[in-house]
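Yeah, one chain of the complex is gone here, protein chain that is, but the others are all in their spots.
Just so it is clear, A and B label the chains in written order, and each chain counts residues from 1 on its own.
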Amino acid sequence: MTDPKPARRAEALRLHRKLLPIWSSDQRFRGWLTTNNNNDIGGLFLIVATIFFVIGGILAMLIRAQLASPGSAFMGPEAYNQVFTMHGTVMMFLFAIPFFEAMAVLLLPGMLGTRDLAYPRLGAYGLWVYIFGGSAVIIAMLLGLSPDGGWFMYPPLSSSAFSPGIGPDVWLLGITSIEVSAIAAAVEVVVTVLRYRAAGMSLARMPIFAWYILVVAVMILTAFPPMILGSLLLEVERAFGWPFFQTENGGDALLWQHLFWLFGHPEVYIIFLPAAGMIATILPVMARTRLLGYAWVVAAVVALALLSFGLWVHHMFTTGIPHMGLAFFSAASTLVAVPTAVMIFSWIGTLWQGKPRLELPMLWILGFFATFVIGGLTGVMLAIVPFNWQVHDTHFVVAHLHYVLIGGYVFPMIAAVYYFLPLLTGHSRFFKLGEIAFWITVPAFHLTFLAMHWAGILGQRRRTWTYDAGSGWEWINLTASIGAFAMAIGFALVIGDVVVNTLVARKARRNPWGAGTLEWATMLPSPVYGLASIPVIAGRYPLDDDPQLALRIARGEGFLADTSRNRRETLIVSTTGGEPAQVAVLPGNSVLPFILAVVTSTSFLAPLVGAYLLSGAALIGVVVVALIWAWGLGSKADEGPVDAGRGVTLPLSTEVPDPPGWWGSLMLLLADSVHFGSLLFGYAFLWTVAPNWPPPSYLAPGAVDAVLAGAGAVALLAGPRWAARSILKGAGPWPGLVLAVLGAVALAGAATGIILARPDPAGHAYDATLWLLAGHVGLHVAITAIMLGYLTARVLAGYTSPRRIGDARIVQLWADFTALTGLVALAAAWLPGVFG
Amino acid sequence: MTTLIGLSGCKGEVSILDPAGSVARDIAGLWWVLLLGAVVIFVAVMALLAWAMVRPQGRTSERVWFWGLGLAFPMLVLSALTVHGLVVGERLLARSAEGVVTVRAEARQWAWSFGYADAPGRVTEDLLHIPAGRPVDVEIGSVDVVHSFWVPRLAGKLDAIPGRINVLHLQADRPGDYAGVGAEFSGYGYLDHVFTVRAHDPAAWAAFLAETP
Partner (left out) sequence: MTDIARLSVPLTLWLISFSGLYGLHGLVCSGHWTRLAGSGAEVAGQTALIAGFLAALLVQAVAVAVLWTQRFGGPPGFVRTTSLALALVALVATLWTLGPSVALPACAWPSATVAG
């Protein structure tokens, strides 16, 4: 008998050589523009986010240089106001969110035991939109055109009357485009976690990071839309004078604060939770044990996420809301500390039951504990209403938020970068610069921000560009500045250390930390295709359960090891149990995401220079490119169930009623419905409390409008259903499609009636709101109409069949949303006129 | 203007730990409670963490870590704290009481105008007169952007929002000058958006009201 080992190794190598050409990106330079592999996209994301971190850090140094001494002549208020606004904006939007998205894009497929994310092209699109939007914001800053009203942009200060320049527009349009990118990533993450996993990975067996990032992605889908709506309102007020925030014309400055913090508070947890997920992943490995209380932690994450949506008013304790209202939010703000405590004690308990080793990632996690616990405690202080009245808008708050964000996000993320360095680069750390950097950064951080609390207590307001000698704040600010510069050196050392170790360190061995989760089942660095075959797992720590698993995956003993179909395939499982359900065919390299990002960004950024025509043209470009993109997917013939390996036959994801596109649409529509809900909230808010309401007159609906709306909605609900059923039966879908188009036209007619009846949206906030409600209907009718036209073309070209019903089902989903929210929008528009 | 900046800059002039009235004193007391509690909890958690790092490996129970430390401990502390905060907050609210003096503060970029219910027509710029030892309700409004009225030694801050009037309750124990600042970022001149509150003894207050405008 021959030794089986070399033969088996040869088997793994053979599979590796077959998978490589299928999954590789173009090796020429253009490969950077056409790649959609998660390793490439995630890596680029990570590098760009780090560059923005450096830019944000330089801005922070400018602030600390200015405040180091009283009466400093280094900057005047014009420059200082731009610098602190941009520091906050860059760190929150251009660094924090993209950085964890990058980590998720890089690590999630491996952790879940799949080969790539659900929508590789969408990921690439999100990356490019982010790069373009972020760069535009930075270029504007270099030209001296930054916003200067603080990163939360309160109107009326940010309205055209008090900020006539393009600064706020840069902020609103740039940030919105980045939010679009974040929503794209969130859709991708949710669908990936819910459906793209290893066989047998039930919800209860998911790695803990998957729970965290799933919850975070859903939070992005539900927290960003209010902000996008707020930006839309402020931008149309600035551009066209629709008075949403102008008191004299029925607007209300407080509406912005509500919408902003409806986003802004969950945002804090959106940033914290991915870092917490990293801790929950890394800390048990460092302690050579397993996470204590997995179910407790999952429950705490879900609870924290939902509770965080009930805290927004605690940023508005000084706006004059009656005390009972404040009490609700004060109570909710203290309550949110409970799930946080559950997590903290889960981690300390894990260390307690384990045998911790003080490797560099663990060191940074200890830095996290020492910092975040203080941030949490000052957070509880700020939740106490009377104390908040005193320290709100002082340096105390600035210190608190840096404790939470740097302690709760940056430190754990550094731990994560070091922990995953072998996986991402194939190198294990060689130079011991990291420990030095740690011992500079963390003490310097505490020096800076402990001092800053005290400045706030002594009454130093945030956002003041200087202070007088004799104020008693001199030594505090000098201390804070010295600490800040030391901290900057520390962070620079961390970045330098990571870069050097990436480029020149020694090769790492497999699974260097002895982790139990699937991302470590590959060779290092993780190859483009991820896993050579999709494993079957039976527990939360499959590599612990079966030490040979990595080898068996590489030899192709899992699912989808057969490369003969010569395309990128991965497994789709049932949401709960993780049973294999479908075979997903992922798209290959394409330049379309890049092109779509170019036209999207053009349509967003062109208004900055007043090029509305170009913006409109680019918007048409978006539609055209999106259609070309969608057209390229799918097939003209039924392929039938395919051999997925291990003796299992599964349908292709293009030949099921719920293809990935359907799930993605569902998530996108979740975000859309929150956006719509925010609009209704804004409407109700203005009606209830805005000073100059009621408007001079309410819109009186006619019977024709009501009939159009009702009949249109019914037709739009019924038509696509009918069409889908016809396709399922192999019949022509034409009657259903015609009915759907008629329904869309009728709804559009009803919406047009509102526009015609109220021709002046700049007159009163009520009229402006009516236009937005009508605009919501119009936009969604247009989207649905385009999709109906697309479906018609697909049917004619032979892309549909009783098996390939996915396109029709996706159109049906969008039509349902249009019909239902359209009806609600129109009813809301008419309601005050009927009763008032 | 320069003198006002000078005033607001003096040591402790805007410190919340140097209260000169009942409202600010209540909140300063609250701060010391919060600080003490936070220090105790922080030290305890860090001690637990250090112990967990160095102790030999061992089994542990979810009951202690989650039911005890994760739930019972924070809920006990937080419910007490929340109720305490609300009781203090309720005590500090503006409400109709015997002898309340009502004044009006109107913010704009970057100055303050003050009016007096007891002296109709009187307007003072950047200087608010109040009687010492009596409860004062300040009706706060703005004519342009969002501002905030803050006299740290007397009370917490309350925003000045266009189209609304918010009422802040404060009281100065003794006659004297107290520094006040605009405490919501308001653009270019934010730093110098400051004012002074001058608390008078009964005789001086009567004299102030009697002055012809």
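Worth pointing out:
We adopt the following convention: a residue touches a chain if its C-beta (ideal position, glycine included) is under 8 Å from a C-beta of that chain, and two chains touch if they have at least 3 such contacts.
Model, not experiment: these values are computed from the prediction.
Across A:168, A:320, A:634 or A:701, the residue that sits in touch with the chain not pictured is A:320.
The chain omitted from view is touched by exactly one of B:35, B:127 or B:165, namely B:165. Listed residues A:302, A:450, A:493 or A:728: the one in touch with the omitted chain is A:302. Considering the whole complex, the residue from A:332, A:560 or A:699 that touches the absent chain is A:332.
Chain A residues in contact with the hidden partner, per the touch definition given at the top, are 194, 202-204, 247-248, 295, 298-299, 302-303, 306-307, 309-310, 313, 320-325, 327-329, 331-332, 335, 575-576, 684-685, 688-689, 691-692.
Along chain B, the points of touch with the absent chain fall at residues 79, 86, 90, 93-95, 141, 162-167.
Everything that follows uses one rule, which is that only the chains that are shown with their structure count from here on.
In whole angstrom, the spacing between the mean C-alpha positions of chain A and chain B is 37.
For chain B in complex with chain A, the touching residues are 5-6, 9-17, 24, 26-27, 30-31, 34, 37-38, 41-42, 45-46, 48-49, 51-53, 55-60, 62, 64-66, 69-71, 73-75, 78-79, 81-82, 84-86, 88-90, 92-93, 109, 144-146, 148, 152, 155-159, 161-164, 166-167, 181, 183-191. Interface residues of chain A, counted against chain B in their complex, comprise 77-78, 81, 148-150, 154-157, 162-163, 247-248, 252-254, 289, 292-293, 296, 300, 318-320, 323, 326-327, 330-331, 334-335, 337-338, 341-342, 344-346, 348-349, 351-356, 358, 366, 369-370, 373-374, 377-378, 380-381, 383-394, 457-472, 690-692.
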